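A protein chain is absent from this complex, but the other protein chains hold their places.
For subunit A:
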């Protein structure tokens, strides 16, 4: 029999923890004399007190009390408890009384200014009001205080002190209990200050109550008044909580709980015991959390549940026990959650979700127990035994028993009716509506604390609850989500369970898509579904495809909505399959592992019908990288048959170089009179691939040749061949000519947009800076690649491009030539590229050396002033090419030297006409490999002495085969020093002599200094010559002047003969002086030898030679 809803609601609310217990107790302050409804100022006063709550730290509950209100009287104080027997544990009205009815402090508001003209009358009015209130509260210890509401802040009123004392005396109040509240803009600040004063007063009141309770305890005896021990501890805890003495309150409640456990229990008192235990535990746990002792809270709760879990009580009320347990977990979860919101950190293994989960678990048990109750045909008893279950004197006592007589069984018949009423109410409760919110809050907590799997499990439970309560739609949605997650973790036993649940719900709610999805999940080859179930599901799927309702699931009633649901389908029903082997075994792969850019991608589908009946395949479709291809599937596929389809997916040029994945495969099943169905596979890695990926192998690698789920788009083969025509090695400094030759094949259309790119491969920065590419008038360093547009090339034609490369250092280089081009293909304009690397050896063209010698051909480093030296330059062609030297140029420090070019001018006048600077004698000389050229240039030092800057020797040349660009190669010339030369001796003599023919030699001594030199010249005799002249001659040379000494030599022998050696000695003041340096410098460059020829046969020549010599002198 159905129990009316209001009775069920009343029953349920009687099971909850009382509201006054759940709220945090607050100080109760009563206001008298305020009329906020009629008086505006009173309203602002009340608002000021109540609105300042938020910032207030004291919890104060204000109540407006009418002046004539009666307060609950205090009970007469007992002097002995000897004959007192408590009827229950906690009185139901006690908490409410102290929270709302009995204020701790009564504040009497009175409008009175210090300077009021009718002071005396008003004073009497005020004191009479105080007296009236005091009379109403005679039996209670409530504190009284007066607040004078004044129009202005009159702190400096001279009458204030006197009149205040006067008023206090009249009202019989201590002076501290009188305050003034001026109605000004700062009302809220005054209110806050008053509030702390009220709070202080209230504290003393509650303190007194605590003391009174403690005093009571002395009078109680353990044997008779155990219940009173619990009650007193509860009261103590309550008042301490009001006083915000949390530690004391926590201790008191804990002791109360300990006393409670000592109470003797029978089946009759168990209910009350459990209710009070829950109330005390609630307080204990909340205070423990409040004091940041979460471990203590959890420990207390665990103990509480452990102690009471087994105390089921009478078996017929086991359902009530389940409900009680569920309620315990629920309130603990809520308290825990509140604590977390206050800032307590929770962890994965300890958070409110766990308790909500347990609450839901017990809720489910409660439902099962209630459903199992043998209640067939039972009538709800009348009168209602549960009436007044919220008005019993004590918490947790049965309403049908006489008040306060809970201890012994009075009336078995009424007891039975009461139990029956509870059972009937339980049966009528919709437990699912209780369990689902619990599960939902548990789920949100599990989600918060990183427990996805725990959450999934609860979602399954929630779906079960929804299914039980008949809400199959929600169940199907939840199960669908969970199914995906379980499947992704390959947890097949759970997949079977969830899919079976989902299938039932989908069947019962006649939902086609979920039904098919769940059936497909069970039909997947990977899922260990029993064979007979598989056959049944397969048959059901085929029934659906034939637009027939499926067979009901085992244990389900026939759902009537199927024909209508099936008739409404016109569009293909999408059915996403997660496994390759469900209904149809579908393996898809690319035809090849690599596809050339622009060529269509072929996809092979191998289909096999796994079901027991033919499948009407219509079209097959695949999607690759965001695009698709479709083909006709070739009609019905008989059971067990196989078919291979090939699809061409159009190419996409932008995919060059990327890996394309096979994304989805879809099969459309359609036939006349048949439910259209679209089977879809979102392809993921299969088992083989998973296996490989586990061992770090590249996915699909061993099967790459067979084609897998991915393929690489590779560039098309190059249409062009690129070759370089050149004559290595390159010479340093020259513009090396390199011809790039691009030849097009005949495998396609014309190649357009040809761009030749020249770059250096792997060169360091220095080399790159010293390499230039010359193209036309442009010359740029190859640190940046050069791009040369080359137009287009017809098939089988070729394009040649001449480039110059100038290398300034001798390092080898890797020159990369690359050609980019576009080509028109069937898929559009394709880009192509071909590259060719040229290894370039760079060598020096010459070996060059320049050395300085004196006129005597001795190597010199210094030249005397006004003297002449020779520079001998040697050029050797060390390269393999024939080189033409165009000209040479010697440059010396112009301040010190003059380069003599007179010889060149004499020999070849054309150089001067060319305007080429003088100083080099080589013109248009061709040097074969390994040939050398030498030239000699005379330089004359100027008069000034000093260290010269190094000179340079420049050769201007080119390869004889490439005549266009002259190259200049520079070699350093030695830095000659010019030394001062104050005394100079020169010899003037013919180039050679002849035996027995006189030879005239003239020595000239020149003084270039500013002093007069007095010298003695001594000729040393020589074996080869007889000479005529002054052998010993003393003379002076004035500054700037010179003296000539002439000798006639008569050679006696032929060959290279030593000349007579002149020796000079410097005299000063008539005595010889040591001046070796001066003398040596003067004589250093004098010739020492001369070549004497033998006499020719036939004398006349002798005479001729002699006369020539004499003429020269």
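Rule of thumb we're sticking to: contacts are C-beta pairs under 8 Å (C-beta built on N, C-alpha and C of every residue); 3 or more make two chains touch, one makes a residue touch a chain; residues count from 1.
Everything that follows uses one rule, which is that contacts and distances are computed from a predicted model.
Undergrad: Tell me the UniProt protein name of the chain this structure doesn't show, selecting from "Phosphatidylinositol glycan anchor biosynthesis class T", "TAF1A polymerase", "Trafficking protein particle complex subunit 2-like protein" or "ALA-interacting subunit".
TA: The correct option from "Phosphatidylinositol glycan anchor biosynthesis class T", "TAF1A polymerase", "Trafficking protein particle complex subunit 2-like protein" or "ALA-interacting subunit" is "Trafficking protein particle complex subunit 2-like protein", the UniProt name of the unshown chain.
Undergrad: One chain is left out of this view; which of A:457, A:923 or A:1084 touches it in the full complex?
TA: Answering carefully, the residue with contact to the hidden chain is A:457.
Undergrad: Would you mind spotting which of A:73, A:388 or A:493 touches the chain that isn't drawn?
TA: With A:73, A:388 or A:493 as choices, the missing chain is touched by A:493.
Undergrad: So one chain is hidden, and I want to know which residue out of A:358, A:397 or A:825 touches that hidden chain in the complete assembly.
TA: Reading the full complex, the residue touching the unseen chain is A:358.
Undergrad: Provide the residue numbers of subunit A that touch the chain removed from this figure.
TA: Where subunit A meets the chain not shown: residues 309, 348-349, 358, 450-454, 456-457, 460, 489-494, 497, 690-691, 694-695.
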